[in-house]
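Now for chain A:
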Amino acid sequence: MGGIWRSIKKRFGGSSNHAQPSGSPDSSKQPLSSMLDDNTSQLKESLGCSPDLVMKEVRLHYYPKAKLKLVYIAGMADVEPLLDSFLLEASTEQLPKNLADQQLPEYLKTTVFAAGDIQEIRDYETLFAVLFAGSAVILLDGYDVAIAVGTKGGEKRGVEEPNTQVVIRGPREGFTETLNVNTALVRRIIRDNRLWLESRKIGTRTQTDVAIMYIKGLADEKVLQELRCRLDKIDIDGILESGYIEEFIQEKTLTPFPTVFNTERPDTVAGSILEGRVAIFVQGTPFVLIIPALFVQFLQSSEDYYERADFATLIRLLRYISFGIALLAPSVYIAVTTYHQELLPTSLLISLAGQREGVPFPAVIEALMMEITFEILREGGLRMPKPIGQSVSIVGTLVIGQSAVQAGLVSAAMVIVVSLTAIANFVIPAFNMAISVRMLRFFLMMVAATAGLYGLFTGMIAVVLHLCSLKSFGVPYMSPIAPIDPDNTKDSLIRAPWRSLFARPRSITPQNVIRKRKASGSEAAGGKKQP
Partner candidate 1 sequence: MLEEEKIGSRQLAVLVVMFTVGTSMLLVPGELAAEAKQDAWIASILGVGLGLLSVLLFWKLGDRFPDRTAAEYSELLLGKWLGKAMSVLFFSFCFMLSAVLLRDVGEFVSTQVLTETPIEFVHLLFLLIVVLGVRLGLAPIGRAAEIFFPWMVLLFLVVVGFLWPYAKIENLKPLMEDGFKPVLLGGVQMFTLQEYVIFLMILPFVDNIHKRGSAMLKGALVGGALVVIVTLDCILVLGPNVTTLYVYPAYVLAQKIDIGEFLSRIQIVVAGMWFLTIYFKTAVSFYASVVSLGQTLRLREHRTLVLPLAAVMLAIANIAYPNMTYYVDFYRNVWIPYGLVFMVVPPVILLTVSYVTGKKSPSCS
Partner candidate 2 sequence: MTVVGIILAAGAMFWMDGLPLARRCLWKDFWIFLTLLLFGVGLLLIHALKIEIASPVYAISVIFKPVNQFIRGLFS
């Protein structure tokens, strides 16, 4: 049935179904012509006479009759070194050997730009690809080949502290938008020759560079295969951020929970790679993806490894408690005040009842109102310009909360519950997990409002079941909590001292589980668990 429709479309629709990527000619493999003028006019036309396409005449000292044009995109190519090469050529006293034998392209490649990253170009598709990558191209008259020299330049941000994942103690480097800078930052940490990088271009119009980084022998081959397969399947015209890639490669099941981890910090990435995970870098964004991602990762932070073990353990426990509070606090409040008042200690019950006396709404409406108001305040505070933003969020919350209580719209206890929930939400280190919690909270509130604690238990069972059924690239999402792996639980719920952290997560690297460790046991040599 669908096949008939498709053939009808083909017959009558013509070639309009196939979108031509702009900037490249219809026959993408059109070769360069030998006539310089042909090439330059073709180039100019294809780019629509765009003013940032610069074409310069250059002369060679030893080939005075040769006509050369230097072509590059202003702002993307840094041609200073290139022009210096020409100057150097012009001032060389000594004739190169075999001058008469060498062809012009050879001469350029071997002598003039000997120190450059040279590529021969014979067709327009490659020409555009290198031009837009920031290289400069020398077009030659009389030859159907062009020489491209790597001159990547252009303005970019320097390495700064990441502002979404802040630590008290630890490196303050964060990734930037340039892929090579990011991969270099990680290579500086892991100086192992088995740290491999695979690159590809995704996005038909943006041709965004996407690179996979992993340690050969540590990363699971099945995961890598699956990842490559999913990346190859992506068919979209533009990749602007790693979030696009994330959405394409994440599991297909409907879930509010993230199955791909992202981070701005090189040390986090290095730690994950050392555990056998795979990192995905995307040109144009400092956020690097890490797969497979497990639930416990989203509640961990690199700082856990830089501070003392006992403190880190307590902080981790605190995070889990905060996770629980952020998810359940409003629901418990609703359930208890509506259905199970007997749970509260008598004195608390009396004061709560007194507070709720003047409130016209049932607990669930009160809770929903306050939660939604808080969400509005939070989102508003994010986008306000800095000077106003701070005051709006603090004053707004306090003033609105206080006034609401005094107006009798909500009870004071509700304001406390909502504020506690919001702050507990911020304790979750990974932002995407925090968002999931925010969404789930509402679902649980509704269930609690319908059936009290019974409903809440039902909802919690449903959530836990859902979590247990998730997988990230074949690895069960809830390992190592379930199925329980005692060796790895040491690092998920608590943070045992380095002496005992000698095993990599078995679910991630089935081979190579034991890291090397020094006899003194005070430092796991070369080993750093997922920060």
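Basis for inclusion: all candidates are chains of the complex that A comes from, given by their letters.
In the analysis below, a contact is a pair of C-beta atoms (placed from the backbone, for glycine too) under 8 Å apart; a residue touches a chain by one contact, two chains touch by 3 or more; residues count from 1.
Fair warning: this is a prediction, and the values are worked out from it, not measured in the lab.
Between chain A and the candidates 1 or 2, a touch occurs in this complex only for 1. On the chain A side of its complex with candidate 1, the touching residues are 339-340, 342-343, 345, 451-455, 457-458, 461-462, 464-466, 468-469, 476, 478, 481-484.
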